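The next block holds one structure in the form of structure tokens; read it before the comments.
Shown here: the complex without one of its protein chains, the others still in place.
Chain nomenclature is as follows: A, B and C, assigned in order of appearance, with residue numbering initiated at 1 for each chain independently.
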Amino acid sequence: MSQAETAPALAEGVDVPTPSVRSTALLARSLRLWRTRIGVLFTLILVLIALLGPLMAPHASDKFIAKPFSSGSASGTVFGTDYLGYDVLSRFLYGGRGILVTALVSTVIGVVLGVVIGLVAAYARNALDDVLMRLMDVIMAFPQIMLALVAVSLVGAKNSVIVLAIALTTAPRVARVARGAAQPVVERDFIGATEAMGLSRVRILFGELLPNILGPMMVEATLRLTYSIAVIAALAFLGLAANPDAANWGIMIQKNQVALASEPWGALLPILAIALLTMGTGLIGDGIARTAAGIDRERGDA
Amino acid sequence: MKWLRGGGIAGFIVRRLLLGLLVLFLVSVIVFVSTQLLGDPARAILGRDATPDRLAALQKQLNLDSSKVGQYFHWLGGLLHGDLGTSLASSQPVTSVLGSRIANSAVLVVLAAVVSVPVSIAIGSYAALRREKSFDTVTSNLMLLLAALPEFVVAVLLVILLSTNVFHLLPAISPVPPGTHAWQYPDELVMPVATLVIAVAPYVSRIMRASMIEVLESDYVEMARLKGLPERTVLIRHALPNAIGPVFQVIAINLAYLAGGVVVIESVFNYPGIGLGLVDAVTNHDIPVVQALAMLIAAVYVVLNLLADVATILVTPRLRTRL
Amino acid sequence: GGGSAPAPSGATGAAGSPKKGGNFRLGVTGGGSKDMMDGQNIVTKPDQARLVTAFETLLEFDDDYQLQTTGLAESVHADNPTQYTIKLRDGITFQNGKPLTADDVIYSLQRIGTQANGLTGFAATATMDIKNLKKVDKLTVQLPLLSPDSTIPQTLASYTFGMVPVGYKAFKGDPSTQIGTGAYKLKSFTPGQESVHERYDGYWRDSWFDSVTITDFSDSTAQINALKGGQIDAMTDLPANQVNAIKSSGVEALISQTGGWIPICMAIDMAPFNDPKVRQAMRLIVDRQQILDQIGSGYGQIANDLYSPFDEGYDKDLPQRQQDIAQAKSLLKSAGKEGLTVDLHTTNGASGMVELASVFASQAKAAGVNITVKNDPNYYGDAYLKLAFSVDFWGTRGYLNQVQQGSLPNSPYNETHWPPKSGEGSNFGDLYQQALRETDTNKRIEIQHEMQKAEYDIGGYIIPYFNSLIDGHSTKVAGLKPSKGTLNLAGFGHGFRTIWFS
Partner (left out) sequence: MSIDQLPDSESETTGRRAAVTVRDLQIATNSGVEVVHGISFEIAPGEVLGVVGESGSGKTTVGLSLLGHARRGLKIAGGTILLGDQDIRAMNDAQLRRLRGSLVSYVPQDPASSLNPALRIGIQLREVLEAHGQTDSKANAARIAEMMREVALPDDPAYLKRYPHQLSGGQQQRVGLAMAFANRPRLIILDEPTTGLDVTTQSTVLATVRELAQIHEVAALYVTHDLAVVAAVATRVAVMYAGRIVELGPADKLFESSGHPYTRRLVGAIPRLSGGRSLVGIPGHAPSPGMRPPGCPFAPRCRLRIDECEAAVPDMLELAPDHSSRCIRALEVVEYQQDEYGDPVDLAPPEVETPVLTLENVVGYYGSTEVLHSINMTLEKGEVLAVVGESGSGKTTTARSIAGLHHDWTGTIKLGDSELAKSARSRSTDIRRQIQYIFQNPYGSLNPRKTIGESVGQPLSVFKIASGKKAETMVGEMLEQVSLSAGYARRYPDQCSGGERQRVAIARALISKPSVLICDEITSALDVSVQAAIVELLGELQRELGLSMVFVTHNLPLVRSIAQKVAVLADGNIVEYGETASILADPQQEYTRHLISDTPSLETATGDVPPAAAPTDGAHQA
């Protein structure tokens, strides 16, 4: 109620400027937390493996080494061979790029779409808001994996279909969060100030509103990325990947999990990779969220 | 006053029901249109045996020669009368094909909910109370790890650990024979339920923790302490009801997800639920079953959201009295 | 012919003598809500298992895929090239106590031969004069033919030629309609989930289990887990690469070399495969041993682009084709198809289909051929038989039976559009007719060799290997031994009657 009580800069000392609210700064600030650092570390390692893995792989991803599920010592490899007799390590090193790129692309599309819809809905404050959100409800009525599954079984497991299905199901979830985050911002007077100036709606949405919800959106994006990875992996696990025998972590898990008890590496490596990756993004999101909450608390307008 | 308030909630529920019906109507249009993409069901049924004669005969039998709009309203009409049509794959009424699957899924979801919700609320609350202390650090990192493990990984690891390789304590699969009920096999339910609990608990407990922290930092909780109330009263009477409001929504979303999104777990445990039913129907191009399941899952979502809204309203007098 | 004695005697002696009792639980993958029960029809793999619980054929194949008169017919005798006489064994009753008679045989064959019924065996009745089947006496039937056909006995031994009682209809919800002559009577059945079959006490041969339970599985991992955990006693289609892994956990693998094959099919009238050089190049690209090792973990037999290895007319003397990349390249070059790019369509129809496409694609890279694998869920619905380049699957059959199914202009499943309309190989159809008519075995074999030579040289199939059927079973199941037949678990324990719990 009385904002006077929370003169924030004074609490920190005016002479030491601590820019606490910008997204870049939010990231930088969240890096002070151990969890964010560990998250960044995990993510970096996994992204590096995914990107540079093919350069480090001892064998081509489709070079037959020895009979399927031969042990490392029997096949002269580090982690043995997989269900088609390929080198597990090489397949693992090749297998990250696909899932990462698919997950990233679909999440980015979904988040962008969701943010736009959420912002428009929050700013509209009228029937358009209702209509948009009901439409989002309609899409959200289907679990993400289910919609993806149906789409993929209908049209075939093309990468574009997987990307679209995930993007489409990510969007409404993001839209809801974006709208929720934007609603209080829309009520704030600086929006009124720009309206009074006659700033165009598009510039209000993306120049004024958007920067103010970047914090929660970053958290949401990492969460969504986590989900996207899981959905892609689950689709692959159900045998619905674009290229059914490609070197891909999801496919590796599906095809090699039968041997989890005897020759575990073929499934275990990608499981660990996906777990580390999602944990990494999860930790980063968590760190940003905690930092943002901390900042909001300091600012007193949480 | 009392009557008015009751009426208010009833009115709210009616409004939300109508909205839910609207959503379901839109869903039905989308479901119908997109199931048309499944292609000619007759051809799909016949597969390798699709000779022109048999194709034509079957198309006629399936009433595929009428107009699309006509087909839609015919289907919608049936839907409203509880007539979901006949399964193309098994030639039996969809209701009897799906009946036991729905019951099985319901058992799984309800059990998972009954276990995971209190557990995660307790964990989240306690972690909030012991913020940044060891319990909080341990549980929140553990929850993060569990959330990071894809659920089929959890399921497969549980099987290896508890039934096939390390210990031989529990059955590896849970195939609920037809004609029996899932709850007759408690030992077979343990692992699927555990997997679902592990899938859901991290999200619920995280939001509970966040919500609880916010409430614990609120002025009214500080005030309750400054009034000299015993800590137990502060937590149970003042903090919990306020903290739990935002959690309902998350619970609802997670349960809706459980209802339709556990294909993978059903697959691992060979559990005859609607997830596998859907996969089966989609691969068999069994359009009536796909449509019925899609509508069912959407309806579950709508209903759970409605319940969550009502629950939120019930614990939030400000919302309740505004109605 | 073999004796009529039902012979569990051939089973492993170590398991001791058969014992009665127990509920045999079988886990089968590949099923779903399309599952059905019909004495003469199947759609999915569990259907096969269910069919053989209750229905039996007139003749039977033994484990070496040789015809035997161990079935319902005492004899099937060719009176002349266009007429057979079937004599039934006396004293066989259906599961409702009604004796098996000539009327039932006539009804059964006519049911299959009626196209509108849409039964699996319809195409094989093409040469039968179904309308003029004649009951000679209570146990004797005359089967006239429209044209000479020496494959009739094999056809009658196919498992989809089960004998059903007069008036029989497929399962529509009522188990009591499923009356056959087999050892087990259907008690309950939920498609896609489970069926229970109880022993028929009036069965004419021995059977040991009290009941048989057949459960659908969506995934072989769950199946393996269930087998390891003792929730099922046997499973179909153990992944080849798991044979070694499961041995350590008290589970055994039954490995049967069959004549089943997964061909890569080139439509010989569609570009780029309308050029025999291209087809030849494709065949030279294949490293068959490696494919067998990769996909079959070595369980199976290298093939030579020809089918029906157990047929007496299978030409073993054609040189085994080896990978020859250089030759393949030069063939492609001379065909003007260097750096060929082509889509290879496949689907999850049978295990190995998708992997074969992938492995072939990676082998083809060596010859500069760029193959994109298209895994299409609607493959059998929309695209099947219209594709230039695709993967399909087939089970064990005699040579002429197989030709009739897939290699003639009027075959129902001719993926390669074989034979050519003119030039080399265009006489294939005539040769087939000759072979059908030919009663002299040696002469028929000669004709078959000529047919195979054409397919070997310019045909549309690439057949890398014959796969093995690998099934898993718990060590307490006795009586199982490898079989060359089409069905899993040695014809599902010959209708679940030659296996027992030790």
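In this section, contacts are C-beta pairs under 8 Å (C-beta built on N, C-alpha and C of every residue); 3 or more make two chains touch, one makes a residue touch a chain.
What you see is a predicted model, and the numbers here were worked out from it, not measured in a lab.
Enquirer: What are the shown chains that the omitted chain is in contact with?
Expert: Looking at the complete complex, the unshown chain comes into contact with A, B.
Enquirer: Which of these touches the unseen chain: B:N242, B:N270, B:N284 or B:N305?
Expert: B:N242
Enquirer: Given the contact definition stated above, which residue among B:F73, B:F167, B:W183 or B:Y220 touches the chain not shown here?
Expert: In the full complex, the listed residue that touches the missing chain is B:Y220.
Enquirer: What does the interface between chain A and the hidden chain look like in terms of residue numbers?
Expert: So the residues of chain A touching the unseen chain are 1-15, 17-23, 188-190, 192-199, 208, 211-212, 214, 299, 301.
Enquirer: Taking the full complex into account, what residues of chain B touch the chain not shown?
Expert: 1, 217-220, 222-230, 233, 237-238, 241-242, 315-318, 321
Basically, only the chains that are shown with their structure count from here on.
Enquirer: Could you classify the connectivity of these chains, where an edge means two chains touch, as line, ring, star, complete or other?
Expert: complete
Enquirer: Report which of A-C and A-B is connected by more C-beta pairs in contact.
Expert: A-B is joined by more C-beta pairs in contact.
Enquirer: Among all other chains, pick the one whose mean CA position is farthest from the mean CA position of chain C.
Expert: Measuring from the centre of chain C, the most distant chain centre belongs to A.
Enquirer: Chain B to chain C: how many Å between their CA centres?
Expert: 42
Enquirer: Between chain A and chain C, what is the gap in Å from one C-alpha centre to the other?
Expert: 48
Enquirer: Counting in whole Å, what is the centre-to-centre distance of chain A and chain B, each centre being its mean C-alpha position?
Expert: That gives a centre separation of 23 Å.
Enquirer: Can you pull out the residues of chain A that are in contact with at least two other chains?
Expert: If we look for residues of chain A contacting two or more partner chains, we find 153-154, 257, 261.
Enquirer: Counting only residues that touch at least two other chains, what does the list for chain C look like?
Expert: Residues 221, 249, 377-378.
Enquirer: Once bound in the complex, which stretches of chain A touch chain B?
Expert: Listed in rising order, the residues are 35, 134-135, 137-138, 140-146, 149-150, 153-155, 226, 230, 233-234, 237-238, 253, 257, 260-261, 267, 271, 274-279, 282-283, 286, 289, 293, 297, 302.
Enquirer: With touch defined as at the start, can you tell me which chain B residues reach chain A in the complex?
Expert: Residues of chain B touching chain A: 19, 22-24, 26-27, 30, 34, 37-38, 140-141, 144-145, 147-153, 156, 160, 164-165, 210, 214, 217, 256-257, 259-261, 263-264, 267, 275, 278-279, 282-283, 290, 294, 297-298, 301-302, 305.
Enquirer: Touching chain B in the complex: which residues of chain C?
Expert: Going by the criterion above, the answer is residues 32-36, 115-116, 118, 172-173, 188, 190-194, 213, 215, 217-219, 221-223, 225-226, 228-229, 231, 249, 377-378, 380-382, 384, 412-413.
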